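Mind looking over this structure? Questions follow.
Apart from one protein chain that is not included, each protein chain of the complex appears where it belongs.
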Amino acid sequence: MKLANAQIAWRAAQDIEDGAYVNLGIGFPEMVAQFQPSGRAAIFHTENGILDFGEAPAAGEEDWDLINAGKKAVTLKPGAAFFHHADSFAMVRGGHLDVAILGAYEVAETGDLANWSTGPKGVPAVGGAMDLVHGARRVAVITDHVTKDGKPKLVKRCSLPLTGVGCVTRVYTSLAVIDIVSSRFVLREKLPTLSLDELQSLTGAELLVEGEIINLNVPEI
Amino acid sequence: MKLANAQIAWRAAQDIEDGAYVNLGIGFPEMVAQFQPSGRAAIFHTENGILDFGEAPAAGEEDWDLINAGKKAVTLKPGAAFFHHADSFAMVRGGHLDVAILGAYEVAETGDLANWSTGPKGVPAVGGAMDLVHGARRVAVITDHVTKDGKPKLVKRCSLPLTGVGCVTRVYTSLAVIDIVSSRFVLREKLPTLSLDELQSLTGAELLVEGEIINLNVPEI
Amino acid sequence: MDKTVADLADAIAVVEDGATVMIGGFGGAGAPIELIHALIDRFRATGSPGRLTVVNNNAGNGRIGIAAMIDAGMVAKMVCSFPRSSDPRAFTEKYLAGEIELELVPQGTLAERIRAGGAGIPAFYTPTSYGTELAAGKPVAEFEGRSYVQERWLKADVALIKAELADRHGNLTYRKAARNFSPLMAMAARTTVVQAHVFVEPGGIDPEQVMTPGIFVDRIVKVVDAAQEEALIRQGVEYA
Partner (left out) sequence: MDKTVADLADAIAVVEDGATVMIGGFGGAGAPIELIHALIDRFRATGSPGRLTVVNNNAGNGRIGIAAMIDAGMVAKMVCSFPRSSDPRAFTEKYLAGEIELELVPQGTLAERIRAGGAGIPAFYTPTSYGTELAAGKPVAEFEGRSYVQERWLKADVALIKAELADRHGNLTYRKAARNFSPLMAMAARTTVVQAHVFVEPGGIDPEQVMTPGIFVDRIVKVVDAAQEEALIRQGVEYA
């Protein structure tokens, strides 16, 4: 038993405060925007120069000059703003975002993140990933706990090319919520159906426990 | 016999091309704007974030949010633009101005300029002078040829605190027009009433002559 | 989300003793006079906030605004490019008496250092001031045969900003050349406090025409009949 992607995204969304400035990585992390608790409205930033964009327009209503970093058509909310790329990354690098939520190939207990390259094969592409891991007050990862082959994605040291050093502060996985504190994984929440030993066996570095482990309860979505 | 300030400004204005982007230093250099040859329109830049400002408004018509770097009220020409201070100095430092015309305490044959400080007494103030001497394609100085005490302002090496090193390319004085080429003063024009020896005796470094010395002819103003 | 606060006193309550405060404006254009005077009122009533470092292009003019802060004895240090004005008495007297510190920064370097502070760029190289006494003690480096000075970012605890339009998210526009340093300071301060002339609903500023996006703004107060510093000085107004 594990959480579906939508459920991981739901869990991550619960930690986003009302009025927070948030950047969601391309792909899976974009799903987080759908699950904001009612009464809260985060302001979403996209690297290509928009603050406070909203959902996709209806099919046929797309304006291709109004897209997000994933090149998907979006809409604007009242109070949105456009700006150029240097100002956009000033927001990122300058520490103005409250949260960045990114995908991962590997996360190390040191907070190192590998999420841009699976090695020297093919065409490399980095986009804004290396910028986003610096500057946001909180850099969180959402990911399956293990790879498709069952190997741990939470590891002692990353084996893949790094996106950033010591940058991740929290990981939301399909099995658990884990903080990174002083270069160690600290388990905060886990699925109640899973024992600590089982979780540890699926994790590539030691899980510390400080105080109570909360049950990771996520609704069916 | 020497040129009045207005005449020095007139001579400097003759070298400004139509459509040139020009910054005039605070004070005496501002006078250059009055003497553009007919048929030419330079675009004036002011450090505090305006391109293409025009003359002062009539007394009583001032808008104090529409001022130049000297804090004098100005007006806008059609096609003017406002921008913030970082963009304004990107124009300066980034080499986008065609000409900057500045005043001087001293100019050395090396192109060094001293125009911001007369020494450690009093309150120092630099403004944009140290930025303006870098970036403009042509940095010209307009000045009396000698100080009020009759001492040369064109010197071998500056004795006053420098504004910039090797930055001045042409000097318009009350007696002559002098280029700085390979760290030497090259005389281009002089008042016809003045002999070369007389001019040399009023100048603190050797004046080279390359080809013809043109008569510095300036109308009565 | 609503970043508006009730009044000027509330707006400037975030300024603490010893803080670095960036204040928008170039001469009188963009000077947030009402926010400054509210800060002076608080200092007179409570003795706080004092020992401030103030960042502005100038160092006050006449007997109002930053000059009045200096007169009141709230300012320990000025970071500016041009501490002169039509009436520079306040700064000049304190400076010559050794009662206020001055960090003199070339104007373009000041703007770029503030932008760097806001953009997460800890240091950069500039040709400005190379070979002059204002580069003394700074690292230099050569690129393509030309020499440059290394300059550091400049950040602040609080920025005080005067805007024209604002919405409650903090999106701002500025009037004419009152823009100057304000968009940069809004980026470089931990807390940006804005006085705005006109409030509009979110969406009331065309998204293409927002000059400072709300992400850089924390507290906004409405000041409908904001004074213009230069106009006050020409009227002989003193805030003493």
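Note that the chains take the letters A, B and C in the order they are written out, and that residue 1 is the start of every chain.
Simple rule for what comes next: a contact is a pair of C-beta atoms (placed from the backbone, for glycine too) under 8 Å apart; a residue touches a chain by one contact, two chains touch by 3 or more.
Just so it is clear, the model here is predicted, and its values are computed rather than measured.
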item	value
Left-out chain, listing which of the shown chains it touches	A, B, C
Contact partner of the left-out chain, one of B:A13, B:V32 or B:L51	B:L51
Given A:G25, A:G103 or A:G128, the one touching the chain that is not displayed	A:G128
Candidate in contact with the missing chain, chosen from B:A6, B:L76, B:L160 or B:V181	B:L76
Which of B:P37, B:G95, B:G122 or B:P192 contacts the chain that the document leaves out	B:G95
Among A:V165, A:L196 or A:I214, residue touching the chain not depicted	A:V165
Residues of chain C in contact with the chain not shown	112, 116, 119-127, 141, 143-144, 146, 148, 152, 173-176, 179, 207-209, 211
For chain B, the residues touching the chain missing from this view	18-19, 21, 41, 43, 45, 50-52, 76-83, 86-87, 89-97, 134-135
For chain A, residues in touch with the removed chain	46-50, 63-67, 71, 82-86, 88-89, 92-93, 112, 117, 122-131, 134-135, 161-165
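Basically, only the chains that are shown with their structure count from here on.
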item	value
Label of the chain whose CA centroid is most distant from the centroid of chain A	B
By count of C-beta pairs in contact, the leading pair of chains	B-C
Centrality ranking, top chain (CA atoms only)	C
For chain A paired with chain C, centre-to-centre distance based on mean C-alpha positions, whole Å	36
Contacts with 2+ other chains: residues of chain C	115
